[in-house]
Structure formats: C-alpha cells, structure tokens
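The complex appears here minus one protein chain, its other protein chains still in place.
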Amino acid sequence: MKLAVISCIHGNYEALKAVLSDIEAQKADQIYCLGDLVGYGPYPNEVVNQIRSLEIPTCQGCWDEDIVEGLNACECSYPSQLAEHRGKLAHEWTNKEIRPDVREYLATLPLSLKRDNLCFVHGSPNSQHEYLLPSMDGFAALERVLSTDADVLFCGHTHVPYVRELADAKLSVTVKSPARSDAPQQFQATLKRIINAGSVGEPRHGRPNATYVLYDTDTAQVTLREVAYNYTKTCLAILEKGLPSIFAWRLARGMEFAERADDPTHVCER
Amino acid sequence: MQSFDLTLVAGPPGVGKTTWISQFLANPSRPLFYLCPCAQDAVDFARIGYCFPWVSIISDDQAADVLADLPDQAQVFIELGFHMDLGSPLLVALPGRRIAIVPPSLDSSEWHNWADEVIPSPNQQVSGELASASGKLPTIWRSPLTGQVFDPPSLDEVLIELTGGAYGQVTRLKGIFELPDGQAFYVDFVEGLPGIEYTELKLPRWLEGRPDRFSGLEIVGHNLEQKTIAQALLTCCLADDVLLQYQRQYQQLQLEDETVAAETEPGVVA
C-alpha cells in the first residue's frame, strides 16, 4: 500500500492543491496529515475544508494547538525576537480569520495517529513543539521512536523533509548501588526510521516548492517529493489579505522562519 | 613653511575607499587626520574613530580651520562619497594627491578624468554602475542607532532580508551594531560580493545600561522602503528589561572568568 504523508500546510491553499494532484498522479492509496493546517498563509479556512472533505486522518500541529488554546508557547519556541514578533502577527491574523467550525475541528485533532508499525506525530511524540532535527543525537532520536512502540515515526514541524535510518543500536548499562551490583546489560534495537514530511505550504529548504513524502508499506521505500506550484498566487493573496509582505518575500525563497534555534539542552521552565 | 600630505580618495560605493585609507591610519607615527564631507553621522566616521583612536576626525564645520593650521608632518585623508561633485570649486582648490579607486572592469569615468592615480578595486564583482536601470541615482539612507542593542539572531535575520532585497535593492550596507554581551560589530555588505562581513570592534564591553557611543546603519540602494526597514530594525532591538537581564548574566560570567583567571594564575598563593 502506498501512503502519502503531508504536513505544515499553513493556510497555503495553492500549494495544497498542487500536492494533492501530485499525490493523485503518484497513485497513493491513503493520505495522512501531520498538522499545522493554519498559520502564516492566507487561506486557513479553505485548507481545513479541503482536508476535512477528503477525510484525511490528521494530527494536531503546533499552530493548530495555539489557535485552539491561545498562544501560550514559551518564547523559547522562537529562534529570535523578530520571528516571535512575526509569529504573533500571524497568530492574531489567523485567529480573526478563522471560522468557529474550523476552530472546533482543530480542537478535535489527536496528538498522534497509529497504523500497524507506523506512528504519526507533528513535532515529536513528546510535544507538538519539539523539533526532531536531522542533526539530533542518534540515541535521542532513537528514544523518540522507541517511545511510540513503532518502527517508523513520521513527523513534520521542521519544514525540511528527510529520512533517517537508525540501525544496529547498541547500549550497555552497568548498575552499581549499595543494594545490588549487576553485570553489564546490553540493550539492542532493530532498524528504526524517522521520516520527516517537510512542508506543503511554508518550505524552508531554500526553494519555494512544496514538499511531502510517499511511503510504500510493502517495500518500506520512502520517496521525498518536491512539487512546484504557482507560489506568486499565494504571495499576492498574502499582500491582499493584509498579512505582512515579508511573509510573501520569504515564501518565494523557501525561507520560512519558524524554526527554533537548535539547542537540545534548552530547558523550557514553563 | 610646514609640510603635510593631503590625499583625496574617490570612487563608486563598495570599491574599498575606507579600507584603502585604513592601511595608512594604522601607523600613528605621524599626526593623522580624516575627513569625509557630508557624512557626520556616517558609519565610517565612527569606525575610523573606534579602530584608530589616534586619528583626528574632522567634522565639516571644523574643516576649514583645521586644514588651515595643520601640524608639521601631518597626513590628511579626505574620503569623497559618490554623491560628491568632484568638480566643485572647493575640491578643485585643494592641493594634494587625487586617488580614484574603481572596479577593474571600468575603463573610463569621471573618476578616471579627475584622478592623478587610478587604483583597481580588489572587489572584482563591484560593477561601479551608479545608476539603476531607470537611470536614477541611488539613495543613501542613514539611521543612527546609538543606545539600541540588538537581539543577535534577529539582527542576522533582518540583515539577510535587507541584503537579499526584501525592502528594496541594496547595493551597499554598512553598520555598527551593539550586542547584549557588550560587544559592538562592524557589518559590511557590497552587492555582488558573497556574504555579509562581520568584524568585532575592539571596544570595551558595554555592560552597564544602554551604550553611550555611536552605532548606526547606512544603506545605499534603490527603492528602499525606509519606513518598513526602520520598523523591522526596531523589532530586533532589546527592551530595557530584557537588556538588563542579559547584562546581569554577562556581568556574572565576566566575574566568574576573572575569578578563574585569578585562581589559575601561577605564583599566587591563596
């Protein structure tokens, strides 16, 4: 069976349409969506309608959560003061634009989805706000997959697609305590994978094209797809609808800026 | 009769006029003077002052007096921006060596006609073309920023946008920026040259309140959206309380560094 996994559409209806027709051309049997349907882009309601009418199983993204719960993310989820300021502008705009039924729908989205040995989340199994960057320590990445009991973990949120194979993991643990002194224990894990679906509507890989992934459940083959679409249409709509024009400038260059500074040791004290 | 050398330097933006002059300012064995007409709050002025504290920087209103009464052996450098009329009677009357720095690709120009000596710019990619396609001369936009301290990742972001053309075509950008760790940086960008250059200025760290020394930004370009640029810059500046918090942290770190240095100093007996 051929799955298409999409993420981070961010109100970019034009990009979603292009990706959906590419999925059709690729003859995928089932679509999964990893959230962030809204935020930054000019068409949040239209995107949600499309996802709902196609009955695409979807998890809740960080932006979807913030629209439902109100913006309460710790400031550490922004890489800079500038990005925080713009994130707030986008949040306020989206919050006004969105229809009540759309907000209700976003509130019903689950944090994760499962299907056989596959698990689908937005950021990480811990939180919609955690970034699983490809540079993350391999063992920490492995811990995220193992915590779901799945072999393949699909995620989004970083807006740059990748596949990561974690093979032949070996750990040894020696316990010493006044009560016991065990022989070293070996821990091993079979092959696990993290597949990041990239972003349909706010790419950050340096090109304006939409990205998503295809996954064949029979062969375990992954294909990263990059789809060109008419982004000038979205850019014009950004300007027309009164969103900051810099959003359009960055969209046209594949320079989405919502990525958190890569600091694995940051402790959110919120 | 007193003897002194006077050198006039002219050329299009980005060829390296200030850099060329700097090589002579580095040696304080003779009395040195620097003058850049009509550039009172210009970044170069401040940079020369920061890098070569022994150089006397002459403001426009003092120019006549100072030039009339130069000490023996004085060396005077006058930098002429591209906006200066080389044929003005005041300039023509000045005795001295006339140096033009021009892009190697440029064979003839008003600079060639004016100069005693033409030096090819080391910046190969600089076009030397002043006028835009529409035939308009570029504008210079100067913004003093003294007292403002920048959030470093935000500053990076906004400089990438500025030099990438998000707010109009920028052919040249020079700036001096204060950062929360008390350091000041000189930032330099020339259209056509790769990257944005950051140079740390060797100034005492400013960790007590808002820095009371010049910082600012100077942009040369076409169709600059000045209001939007000013807004974006302000969004990158730190508020009083945030700055205070940073400064406390860095003061603490400095204190710890000093303690460690004192502890590890050989010969010190506790």
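Each chain carries a letter (A and B) given by its place in the written order, and its residues are counted from 1.
In this section, a residue touches a chain if its C-beta (ideal position, glycine included) is under 8 Å from a C-beta of that chain, and two chains touch if they have at least 3 such contacts.
Please note the rule applied: contacts and distances are computed from a predicted model.
A.B. asks: For the complex's missing chain, which UniProt name, "dihydrouracil dehydrogenase (NAD(+))", "Branched-chain amino acid ABC transporter permease", "Metallophosphatase" or "Protocatechuate 3,4-dioxygenase beta subunit"?
C.D. replies: Missing chain, per its UniProt entry: "Metallophosphatase".
A.B. asks: Can you list the shown chains that the hidden chain touches?
C.D. replies: A
A.B. asks: Looking at A:E97, A:D151 or A:E226, which residue reaches the missing chain?
C.D. replies: A:E226
A.B. asks: In the complete assembly, which of A:L54, A:A107 or A:V175 touches the absent chain?
C.D. replies: A:V175
A.B. asks: Any idea which of A:E46, A:E97, A:E143 or A:D216 touches the chain not displayed?
C.D. replies: Here the residue in touch with the unshown chain is A:E143.
A.B. asks: Name, in rising order, the residues on subunit A that touch the hidden chain in the full complex.
C.D. replies: Within subunit A, the residues touching the omitted chain are 126, 134-135, 137-143, 146, 160-180, 182, 185, 187, 189, 205, 211, 222, 224, 226, 264-265, 267, 269.
Here is the rule we use: only the chains that are shown with their structure count from here on.
A.B. asks: Inside the complex, what are the residues of subunit A that reach subunit B?
C.D. replies: 79-83, 85, 245-246, 249-250, 253, 257, 261
A.B. asks: Spell out the residues on subunit B that touch subunit A in their complex, using ranges where they run on.
C.D. replies: It comes out as residues 151, 153-154, 156-158, 161, 164, 166, 228, 232, 235-236, 238.
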